[in-house]
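Yeah, one chain of the complex is gone here, protein chain that is, but the others are all in their spots.
Naming follows writing order (A and B), and every chain is counted from residue 1.
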Amino acid sequence: MLPMSVPLIDYVALSSVIFFIGVAGVLVRRNPLIVLMSIELMFNAANLLFMAFARAWGNNAGHIFAFLVITVAAAEAAIGLAIVVTVFRTARHVDVDDVSLMKG
Amino acid sequence: MHYQMGNSGSYPLLLLLWLLPLAGAIVIWAFGPQLKRLAGALGSAVVGASFVATLLSWHDGTQSVAGAGANLVGAHQALVSWLPGFDFGLLLDPLSLLWVCIITGVGFLIHVYSIGYMYDDKAFARFFAFLNFFVFAMLTLVLSDNFVGLLVGWGLVGLASYFLIGFWFEKPSAVAAARKAFVINVAGDVGIMFAIFMIVASVHSIAFGDVFGNVGSLSTPWLLAICICLFIGAAAKSAQVPLHTWLPDAMEGPTPVSALIHAATMVTAGVYLVARCAPLWSQNADAQLLVGIIGGITALAGAILGCAQWDIKRILAYSTMSQIGYMIMGVGVGAYEGGVAHFFTHAFFKAQLFLGSGLIIHALANEQDVRRMGGLMKKLPFAFVAMLVGVLAICGIPGFSGSFSKDAVIYGTLQHGHPILYAIGILTAGLTAYYMFRLLFVTFFGSYRGDVDPSDLGIRHPELAGTAHAAHDDHHGEHHAPAWLMNVPVGILIVPSIFAGWLLFGGEHSPWAQFFAQQFPHPTLPTPAISELTTTLIVLACVAVGIGVAYARYATAAAQADAVERLRGESVRMPALLTNAFYFDAALDLLFVRTSQLFGTIFGRLIDPQIIDGAVRETAFSAQWLGTLVRSFQTGLVRAYAFVLVIGVACFLVYYAVISGGLH
Partner (left out) sequence: MTVNVTSADWYALAPISIVAITALVVLLADLFAPKHVNRYLAIVLAVLGIVVAATDCKAAYAHDFAAFGGAFIVGGFSVVFQEIILIAALGSVVLYGAIGKDDRIAGAIALMLWSACGAMLMAGAGSLMTIFLGIELLSLALYCLCGLADRPTAREAAFKYLILSSVASGFMLYGMAMLFGASGSVALADLTNPVLASNPLLWIGGGLFLVGISFKLSLVPFHAWSPDVYEGAPLPVTAFMSVATKAGTLAVFARFVYAAMPSGVADRLLLPIWIVAGISMIAGNVGMLAQHDLKRLLAYSGIAQIGYMLAALAGGTALGMRYAIFYLAAYTFMNLGAFAIAALISDDAEQGSRLANYRGLAQKSPAAAALMTVFLLALAGLPPTAGFLGKILILSTTASAGYVWLGIALIVGTAISLYAYAKIIRAMYQRDEHAHTHAAHPFVPLAWASAIVCCVAVVVLTFVPPALRDVLPLVR
């Protein structure tokens, strides 16, 4: 195991704080772009956790996973932005709550 | 205990007798227009061949397995082998053999009769295709060796019945009757489905043998629940109170259909089910009591309502209901041989009564109201003889078939310790004698009243009373079918109507008891205070009173002289309770349709006024309110959905945190 100057628990704490900021962002923000950013925040919190555990265990699987997540998140952001554009192209305001044609 | 049913092995004959009617149905359906009148002959021939095959497999069906104990009797043909416990096959044992004999034997006679009865119908071939399909479905029901096969047959006979009740679909009343019968029967199917679910959940098998063998492992409430679910199916199919209301309406179908499906075979499927599941019922006294009471109530209610009818087929329908009540009461209390015997004799004499009434209806150009008959003894002597034998049999006049089986049921209730049901049975016997002789006297005695104005007879709504007014001119003199086609089957039925009951003669040593020796449980019963002979005499006394009252009211010289006035008076003064058949229809309507409509309206208004739009209202069956309740959570807002999701996650996390915290 590599020597760590910062204890593992701090990484876990930081990542969970970032994660919950992301969750809260999804719940309270009404701008779809910020919602997407909040989702990225959740993903990156997970990345941080992967990195921390990978360092703690001293293997590479976590690092590889993080790279994988970065790639997937990029693809997701690209598609997400495209969808946001198609949904709100004709709208004057950009508000998540306006998207509610279907219910019940 | 390993409870095997039937000799395993291959009985191609069984396959043949099962599939022949299906083949007939398909061929007639496909080539109906080409076959023309031959469709009737072909349809009858396949059922006849099926009957012959039944007789040929008689030996295998009743043979017991060498060296094995009780419950090992009959022939078995495997069809599809699934996983252990989920095999499909055919089973021919004494119980199913009895039903198969009636289905194919009586069915054959009714097929032949139908050739004459339906001779001028536009859809002659279609009729026989349906009829053959019905026979196939009914054979599936009784030959199946497992609950699922039974349920498939159960559903298919309901479908066939639906088609045949609504056969004259240009009549709105026929369509309505067909739909009513279908809905009630589907409710019954669902009951059986749930019984199967419960059986599978506890026994892990659908085979009769496995289920009956493991009945001891079921807890009492669970077994009671299974029995109740099964009986919901039985009650719906066999027109037991309160699910009986479809049967009188089902008389909208052609008379041969009433004879075959709604008298002889299909409506007795409930009796078959209870008898088949005797090992389940014998383990649960509450379930037995329930079935016995429902049977008794039905017997009595059917008889009372039978006294208030004027349509000849509706009288017979209520009498069918009443007689099936006897059977259900018999198999319910545990007098299986008696109940099944009453099915056997009833199949003959009721088929005969229906076919006899068909002769009358046919001769009078679709007239069904007995008030517009009268004096038909000279016009239709053969029909009179046929009806007379049937009436004597159903009333239980000694020597005729009905007397043996009915007494067996009535005495059986006493033997199994149900004196109240015993009394109901005797009372019903008297009522039966009254309304059947009423039918006989009003129809055949006195003078012909067909030319009397309907309103003079108290017929307020001729079109509703089964009175064929307009049809009179259209069809008269157009029947070209040879008379023997209809007379011969009726003539043949006279023989078993009189003699079938004699199989029961001799108590425990009778051929009947021998036949079913290995089929049913035989607990030792205390000897009741009233002997069998005394019972017979009491029943006879009641029957005599019934006949006497009927004679005094309808057959004395004075009564015949002013028949028109008397019938009018009786029609007008008929209590509303009876003319509305105890308001069962109205009650069911109120209970299911109205309440759910009310809920639908209230909740629809309260929760989401937009939901009850036109399209939904019309496609909706009725109760949407529960669904509306769920819909109201689905707001359509992404953030609300995400919020629900996060709440779910929080619940999960709390659980896991508690669990993992508790590990240390």
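Simple rule for what comes next: a contact is a pair of C-beta atoms (placed from the backbone, for glycine too) under 8 Å apart; a residue touches a chain by one contact, two chains touch by 3 or more.
Remember, it's a predicted structure, so these values are computed and weren't measured experimentally.
Interface note for the absent chain: among B:P33, B:P523, B:P575 or B:G661, the touching residue is B:G661. Across B:W58, B:W168, B:F194 or B:Y551, the single residue that touches the chain missing here is B:F194. Not every partner is drawn; the one left out touches chain A at residues 12, 15, 19, 22-23, 26, 32, 35-36, 39, 42-43, 45-47, 49-50, 52-54, 56-57, 59, 61-62, 64-65, 68-69, 72, 75-76, 79-80, 83-84, 86-87, 96, 99-104. Residues of chain B in contact with the chain left out of this view: 80-83, 85-86, 88, 148, 151-152, 155, 186, 189-190, 193-194, 196-198, 200-202, 204-206, 611, 613, 615-616, 618-621, 623-631, 634, 636, 638, 640-642, 644-645, 647-649, 651-653, 655-657, 659-661, 663-664.
The rule is simple: only the chains that are shown with their structure count from here on.
Rounded to whole angstrom units, the spacing between the C-alpha centres of chain A and chain B is 66. On the side of chain A, the complex with chain B involves touching residues 23, 26-27, 30, 96-97, 99-104.
Of all the residues in chain B, the ones that touch chain A in their complex are 608, 611, 631-632, 634-639, 642-643, 646.
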